[in-house]
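On to chain A.
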Amino acid sequence: MEAINNLLGGSMVPDVLFYVFAALTLLCGVLVVANPFSRSPVTSAMFLVLTIISMAGLFVLLHAFFLAAVQIIVYAGAVIVLFLFVIMLLDLKEEQRRKIKLFGIVTGLISVGAIVTISLKALGAMPPGAEATAPQLEGGTAALGKLLFTQYVLPFEVVSVLLLVAMVGVILLSKKDLK
Partner candidate 1 sequence: MNVGLEHYLTVSFLLFALGLLGVIMRRNLLVIYMSLELMLNAANLALVSFSRFNNKLDGQVLVFFIITVAAAEVAVGLALIVALYRKRQSAHVEDLTSMKL
Partner candidate 2 sequence: MSMLTYILGWPLVVALALVFVPRNYRVIIRGIAVLATLISAVLAVKMFCAYGHAPIDADGYRFVQQVPWVESLGISYHVGVDGLNVGLILMGAIVAFAAACCAWEIKEREKEFYILLLVMSGGILGAFASLDLFFFYFLHELALVPTFIMIGVWGRGERKNYATFQITLYLSLGALIALIGLIALYVQSGANTFDIPKLTEYIRQQPLSAHAQNFIFPLLLFGFGILVSLWPFHSWAPLGYGSAPSPTSMLHAGVLKKFGLYGLIRIALPLVPQAAQSWMQILAWLCLGNILYIGWVAMRQKDLNLLIGNSSVAHMGFIFLGIASLNLIGVTGAEFIMVAHGFLAALTFALSGYIFQKTGTLQISELGGLCRQLRFIGTALLMAAMAGCGLPGFANFVGEVTVFFGSWTVFPLVTGLALWGGLIIGAVYMTRAVRNVLHGPLPDKWAGLADATSLWRKLPYALLLASLFVFGCFPRLLTEKITPDAQKIVTMARGETVAMGGTRLWRVQFGVPPDCDGAQLVGVDHTGNRGLHPQAVSGATPETTRGTRVLHDNSSVALGENTILN
């Protein structure tokens, strides 16, 4: 952990890395959503994996090393794989090019555009944040674990129950003779 710390310690290096990772994330995000080359969901899934990995990079820049790891293992590893599994299961054919629904695009652009402009205007109006103080997130993962099991123990238990319920639900849904 200390190696990475001092690696990142240098002032110049993290800024460049941030822009690299940010650009990468956004690019893959765009490709997930509107890939000019192929409409098939598999490509979107692949680009989704790339976005998540670059997101993990950003996490590292933010000194959230444990989360970056979790992100890659759980998210990229499990969730996207699940996606791929389902895509293969349903063997979706290449999404034939239906007529482009102008209405959908236009409405999408209008609404999202509105939200983005508003949020950016709000962000712009934000007072410049204090200088990035030195991160004294003592002992990354240990501190996180202590916090998790002291203050947030109840949500932790609830989430585990949630997972259980999700599993039961999934099993029930995917039974053969779904009436």
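With respect to how the candidates were assembled, all candidates are chains of the complex that A comes from, given by their letters.
In the analysis below, a residue touches a chain if its C-beta (ideal position, glycine included) is under 8 Å from a C-beta of that chain, and two chains touch if they have at least 3 such contacts; residues count from 1.
What you see is a predicted model, and the numbers here were worked out from it, not measured in a lab.
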**Report entry** For chain A, as assembled in this complex, the candidate in touch from 1 or 2
**Finding:** 1
Query raised in the report: Within the complex, which stretch of chain A touches candidate 1?
Result: 11, 14-15, 18, 22, 25-26, 29-30, 32-34, 39, 41, 44-45, 48, 51-52, 55, 58-59, 61-64, 66-67, 70-71, 74-75, 78-79, 82-83, 86-87, 89-90, 92, 95, 98, 101, 104-105, 107-109, 111-112, 115-116, 119-120, 123, 126, 128-133, 135-137, 143-144, 147-148, 151-152, 155-156, 159, 162-163, 165-167, 169-170, 173-174, 178
